[in-house]
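All protein chains but one are shown in place.
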Amino acid sequence: MVIAIVLLLIVVGSVLFHWLTPWWLTPLASNWGKMDDTLSITMAVTGLFFVVINLFVVYTLWRFRHRPGVRAAYQPDNKKLEHWLIGITTVGIVALLAPGLAVYANYVQPPEDAMILEVLGQQWQWRYRFPGAGGKLGGTDARFVTGQNPFGLDPADAAGQDDVLVMGNEVHLPLNRSVKVLLRSHDSLHDFFVPQFRARMNIVPGQVSWFWLTPTQAGRFEAMCAQLCGIGHPTMHGYVVVEEEAAFKAWLAAQSTFAMTLAPAAPAAGSGPEALSARGRTLAQTKGCVACHTIDGNAGVGPTWKGLFGKTETMEDGSKALVDDKYLRGFIRDPKSRDIRGFANVMPPIPMSDDELDALVAYIKSYGSEPVKQ
Amino acid sequence: MAYADTEEILHDPHTFITKYVWSQDHKVIAVQYASIAILVGLLGLALSNLMRLQIGFPGVFEFINAERYYQFVTMHGMIMVIYLLTALFLGGFGNYMIPLMVGARDMVFPYMNMLSVWVYLLSVIVLLASFFVPGGPTGSGWTLYPPAAILPGTPGHDWGIILMLVSLVIFIVATTMGGLNYVTTVLQARCEGMTLLRMPLTVWGIFVATILALLAFPALFVSGVMMLLDKTLGTSFFMPALVSMGQVTGYKGGSPLLFQHLFWFFGHPEVYIVALPAFGIVSDLISVHARKAIFGYRTMVWAIVIIGALSFVVWAHHMFVSGMNPWFGFFFATSTLIIAVPTAIKVYNWVLTLWRGDIHLSVPMLFTLAFILTFLSGGLTGLFLGNVSVDIPLSGTYFVVAHFHMVMGVAPLLVVFGAIYHWFPKVTGRMLDDRLGHFHFWVTFIGTYLIYFPMHYLGVLGMPRRYYNYENYQFIPASAHSLNVFITVVALFVGAVQLVYVFNLVWSTFRGRKADPNPWRACSLEWATPDTPPKHGNWGAKLPVVSRWAYAFNVPGAKQDFIMQNAALDAGGVEEQPKSYGASS
Partner (left out) sequence: MNSAVLPQAITSEQRARAVGTGLWLFIGVATTLFSLFLVAYGMRMDAADWSPIAMPWPLWLSTALLLTGSVLMHRAGRAARAGRPEAARRLLLAGGAAAMAFLGSQLWAWQALIDARVVLAGNPAASFFYVLTALHGLHVVGGLLAWSVAVPALAPALADEPSATWRIELCARYWHFLLVVWVVLFAALGWLTPEIVRFICGRG
């Protein structure tokens, strides 16, 4: 009889767990409340079946446990009962499917007046693009992708010149405006998922996928990559800031357009070491370094820059090297030249001019200490 | 079906090598399949423990870096689904049970049967070789999605993925050889009186699963060959124009979604290849240990056939958020929820078999009851994922991981355990130790429930799967990390206890209590062999003749509470014939 008691406890325990669990949906921040409702309906229907069937089993185990001298009945079939059961089950299934498909019909038909946001997924960071004043996104192709032009925008396409490019991981959206999120990648499958938005979609290189939503809560929400895309998959940490229309417009105006990124880089205001380092910080964003290198001491896909300059790094083969100016420059120019122990050798060579390299090294240096000659 | 005298001589082994190594005897081949599967399954278990160590205690175990983590994830998944479950149910149980349960001397193609197990072993060796090649095994996830699987940024994107794909191709050859055997044997080698509708449901489950395997594995073959060519010869079946790690690649025009369609056209029937034999076995275990005919035998057969057929039209429910044509979602959600109906019928019928039965709580029965609970749970969560709009926020989270472990890992594995406890006396002539059996049962059942039930809620929260760590994600509360610690500890304990089970298997083979030829007093033919364990040729001088179905339990008026299939006709217990169409009831 232990098994019957245990099954009963499991049923009771599961129901209790469900009522008391601290782990449930994140607070909804979009218009997709109906998805939550359908989830609840599904939970209710399946929960009912789970409890009823299991309690029936518990009762049956107790009532028909083996007792000496008592034999089983002979009842190989009962067509009427089978038909009833099929009927009830079908009703349950329809009760689940109908709301589910109704919500889905809404999901696949974005509002005509939705604004456009493009998310570019890249191993291993997010970038974003808005259509500019012209209202149309410029054409792109993988053959145009460079370190300078990670979106692969066609420089000859006039529509792309005014596209607003957001090079870092954080994007802003206006509150209460529908947005159709276009999704692109040049390298791997990704998936832009903000749990509070509920809506999401995989990103597939070679095509443009999409989903739509209306953000209904202001706040700063975390976006994660939800389709395995290599070892940096867990580090693709994005942010979506939802704010009032006015604040959004102000933020948007402060971003660069494609045309601006094409213009030769203006010399940094002032040329002291601080300005150089500040320029390096911007470059770390725009060149994509932040996808793999942190400044807070945590290792990402690549080593953290905190404490990097001046330390003695160990290579895969056990040899050691001092991380000084020469080391950094040589490594950034040719990442395959060294195999650092504890890290996969996947850093791409990132094209940059010499004074960009100066700025970047200055920035990295600012997190380290003077190298102690051995 | 009278059988004329011999013209061809059945294989007849004399030496140790021909009896136990290059054996053409289905029973030996079955044990070979099962042994290899269980050994590689233990490796899969160890890999899962390593994964859980990282999830529960991120960063503590330095040798589990991101690369290795994803390699463990991938190899764990592939080993468990293909090399353990498929091989064990079809090659292990299929080989052992089918000829015995249908009254044949052996499979119809014994030589090809022998070849299939050695080819299977070769596929395992090639798979394991990927641990030792430069770059290590592939870390692309068991689903092997391109483009990442063959590009830098994913571990094992050179030799690892190549060996994985080659191993799968070899496995498919082995499975096809075995599959031709199982299906042809069921169709052609049944003994006199054994009509299709008198076969035990174990045979029906494995039979339909094998047909699924024959038709579904080609899709994996196609996708595997095309990916191999993309990797080794630069074709662009699945590879669009790409910029990988800053380098423009030479690919263009290919479609990653094409791979996914092909893979899941295989992948969904694959889960039924694992589930259907489990369903069949459960029906037999319940009826024997509750001394009652399986409720609704014909409906159960139809359910198996319909589930098998429908399994080919639901595949894209694995792709609802893949970026495929959104309108497909309507069709696949509908077909997926339809398949729930015959599946639910099976659950009802198992439970109704218990109703008014004479329930013996033996170890096999305990595992069967645990199966009902866990399969019910896992199957119901499938309804969440099959309902497209509910799936959207759940896809790629731990909800999916919990669902498929419950329904593919826990439930079928409980059936494997129960089935081995049930048939061990037939295979070895000895009983498995009962106390160790109870211990193994309770730890495994309660442990796996504790692992996977709470995991669903992490998925609802939005916790993504295939994450090496969750540093800096604020929306995940500290309590979720504590739950991960709990799950890891339970998983390690449950994993360790499986070694107790392996010990029981080995020890009891040599020292177990000697068993009756039919200790559970079952009706099906495998218990009627003249020798236990059955000798080569199974039946001695004369093949059995069958007079009834396999579920003549507690037939009114019979002396004993069971009548074996091959008992004389006048012993009664013949199954009811369905009334002809149009007759009044």
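Which chain is which? They are A and B, in the order written, and residues in each are numbered from 1.
One rule holds in what follows: contacts are C-beta pairs under 8 Å (C-beta built on N, C-alpha and C of every residue); 3 or more make two chains touch, one makes a residue touch a chain.
Note that the structure is predicted; figures quoted are calculated from it, not measured.
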Contacts of the hidden chain among displayed chains: B
Option from B:Y83, B:F265, B:Y348 or B:W549 whose C-beta touches the chain left out: B:F265
Contact with the hidden chain (one of B:K27, B:R105, B:R430 or B:R465): B:R105
Selected from B:L180, B:L505 or B:V555 as touching the chain missing from the view: B:L180
Missing-partner contacts on chain B, residue numbers: 3-10, 12, 14, 105, 108-109, 176, 179-181, 183-184, 187-189, 214-215, 218-219, 221-222, 225-226, 229, 233-237, 250, 252-255, 258, 261-262, 265, 536-537, 541-543
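Just so we're on the same page, only the chains that are shown with their structure count from here on.
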Distance between chain centroids, defined by C-alpha means - chain A, chain B (Å): 33
Footprint of chain A on chain B - complex, ascending: 65-67, 70, 139-141, 145, 147-148, 151-155, 240-248, 252-257, 290-299, 321-323, 326-327, 329-330, 333-334, 337-338, 340-341, 344-345, 347-349, 351-352, 354-361, 366, 369, 372-373, 376-377, 380-381, 383-384, 387-390, 392-393, 395-397, 446, 449, 453-454, 457-458, 460-462, 464, 466-475, 477, 479-480, 483, 551, 553-556, 561, 575-576
In the complex with chain B, residue positions of chain A that touch it: 3, 6-7, 10, 14, 17, 21-26, 34-35, 38-39, 42-43, 45-46, 49-50, 53-54, 56-57, 60-61, 64-66, 70-78, 81-82, 85-86, 89-90, 93, 96-97, 100-101, 103-105, 107-108, 123, 141-143, 145, 147, 152, 183, 186-189, 191, 193, 195-196, 198-207, 209, 221-222, 224-234, 237, 298, 301, 342, 344, 346-350
